[in-house]
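Input: one structure, supplied below.
The complex is shown incomplete by one protein chain, all other protein chains being positioned as in the whole.
We call the chains A and B, going by the order they appear; numbering starts again at 1 in every chain.
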Amino acid sequence: MLKVENLTKNFGELCAVDRLSFEVTQGAIQGLIGPNGSGKTTVFNLITGFLQPTAGRTFFKDREITGLPSHAIAQAGIARTFQLVRVFRRVTVLENLLSAPKAQRGERILPGALQTPQVRREEREQLDRAWDLLSVVGLDGVANEYCGNLPYAEQKMVELTRALMTDPDLILLDEPTSGINPTLVNQILDYIRMLREARGKTFLVVEHDMRVIMNLCDRIVVLNYGEKIADGTPAEIARDRAVIDAYLGV
Amino acid sequence: MPDLGLLVHLAVVISIYGILAISLNLIIGTTGLFTIGHAAFFGIGAYTSAILAKLGVPWILAALAGIILAGLVAFLIGIPTLRLVGDYLAVVTLGLGEIMRAVFKNWIPVTRGPMGLPGIPHAAILGLRFDTAPKFLILSVICLAIVFFIAERIIRSPFGRVLKGVREDETAAQALGKNTYRFKMIIFVTGCGMAGLAGSLYAHYISYIDPGSFVMWLTFFIILIIMLGGLGNNVGALVATTVFVLLREGLRFVALPEGLNPAALQQLIFGLLLIVVTIFMPRGLIPERKITYDRERDHAQS
Partner (left out) sequence: MDLFAQLLVNGLIAGGTYALAAIGYSMVYGALKFINFAHGSVAMVGAYFVYGLAVSRLNIPLLPAMLLSMVLTALLGVLIERVAYRPLRQAPKLAPLTTAIAVSFVLDALVMIVAGADIKSFSLPAQRGYKIGPVYITPVQITIIVTSLVMMVAVYVLLNRTKLGKAIRAVADDRSLAEVSGMDADLVISAVFAIGSALAAVAGALIGLDTNLQPTMGFNITVKAFAAVVLGGMGSVPGAIVGGFLIGIAENLGVWFIPPVWKDSIAYGILIVMLFFRPSGIFGKKEDTQATVL
């Protein structure tokens, strides 16, 4: 589904990502880990078009997406969350979700302001979807609250649910469990697994928490100083000498 | 017993300023684009409409030309600026305000420079001439109502939702697949076009315009109004417009010590007021209207 080929990003003299290549197959939950500063979020930004690569190419569903602007990549079917949650704070939870779906007729100013029958029909459909998604994660009680007033963990769930409203094929999660109470972490992991089983979503997850990654992912790519040092199953990664060295760091 | 003529005049001024406030509110309050050149678009609308009307063009077309030209200028400066960090738009629009003032003052063959344009024909629609203040009030209130209606519709639409998203977190909006540049451009052009309408109304009401009517201070006054009315809240904006127009009028009658420049004093007071309000209530006094949904009834209410 996603293929990254020799992806490289230089910031002046600093090489943040160095000839990175890996693949994510459809329906996988893949991890991207590495010590602090290894370039994980930079890779996400490169894939999703928020940064332009210095070299290398990215392919999504066999179509090249290198160099496309971020909104075009999102339109192609890749959704993402951010390390520091980015919800629309002074907007309600429902409005956050409703702003997500792609190709809404009402987002063109004329049909939108006129509230044409088609616009109203789409609104009702998306509203139903939004309520359903919120029920599944137990947030329907706060649907009409300003998102900025919610506790951090709930904001993260809103961000994830909002990303789902775009009906993506691939979802990039940037540290989905950071800042979350350990008891809630399992709920999130279950949710991710359910989305894969029931709705066929593919995930690429950046995480710091090793237990989460080992628990959750089918495959893991390990970065260190912008380079790939390992690529395999959790069992393989746990045994990999290079990975152990990188994390214990000499 | 206050003079009825004065009240009508103030009502007209309130409705024209109301259009400016609502249009700026769409740009700054709903979308979060900080522009400080609204007076320039007001002026473009006024001068375009006035010049064309003096050449014999019917008011409706002259006003339309004013709206379109204002929108066009907004489009042109938006092309490079809306892709950049928000501060750029602020300074570019500041400079635009200064440039337009220079144009109004120096393009003498067209604008007659500091001498201004007197004798602007009255507004007229299909033979109905708005040649008295009460008649004009009807026109200006209708225009205000239309602008208010359009603005509210925009805010409540899915389009308006994306605007708020752009305001809250443009990066996140892009990650959802929204071409934020396009949305910003559309609302910027729309808002500035509305300011052009206000300009045309102003020109055809006062019948005389000169470069001094379109100074930065006007923009600042409108910003003050929407900050106090509450960013994103158009009803609040209208209330604030009324309060401040009346306040400004009232200040004219306050006895001042000899030699004290009343305009400067007003500027000082309003400037300090804006600083205080912004520091303590950065989103303005009245919050934006919250749009809520009832699951059972399945449609929006607010």
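We adopt the following convention: a contact is a pair of C-beta atoms (placed from the backbone, for glycine too) under 8 Å apart; a residue touches a chain by one contact, two chains touch by 3 or more.
Owing to the predicted nature of the structure, the values given are computational and were not obtained by experimental measurement.
In the complete complex, the hidden chain is touched by one of B:Leu7, B:Ile60, B:Leu246 or B:Ile275, namely B:Ile275. Across B:Ala90, B:Ile206 or B:Leu251, the single residue that touches the chain missing here is B:Ala90.
The chain omitted from view is touched by exactly one of B:Leu26, B:Leu64 or B:Ile77, namely B:Ile77.
Against the chain not displayed here, subunit B makes contact via residues 28, 32, 34, 36, 77, 79-88, 90-92, 94-96, 98-99, 102, 105-106, 170-171, 174, 180-181, 216-217, 220, 223, 227, 231, 260-261, 264-265, 267-268, 270-272, 274-275, 278-279, 282-283.
The criterion applied here is as follows: only the chains that are shown with their structure count from here on.
Spacing of subunit A relative to subunit B, judged by their CA centroids, is 40 angstrom.
Residue ranges on subunit B touching subunit A, taken from their complex, read 150, 153-154, 157-162, 164-165, 168-169, 171-180, 183, 186-187, 190, 283, 288, 290-293, 295, 298-300. For subunit A in complex with subunit B, the touching residues are 48, 50, 69-72, 74-75, 79-80, 82, 86-92, 94-95, 98-100, 102, 104-109, 112-115, 119, 122-124, 127-128, 131, 140, 143-144, 146, 159, 162-163, 166.
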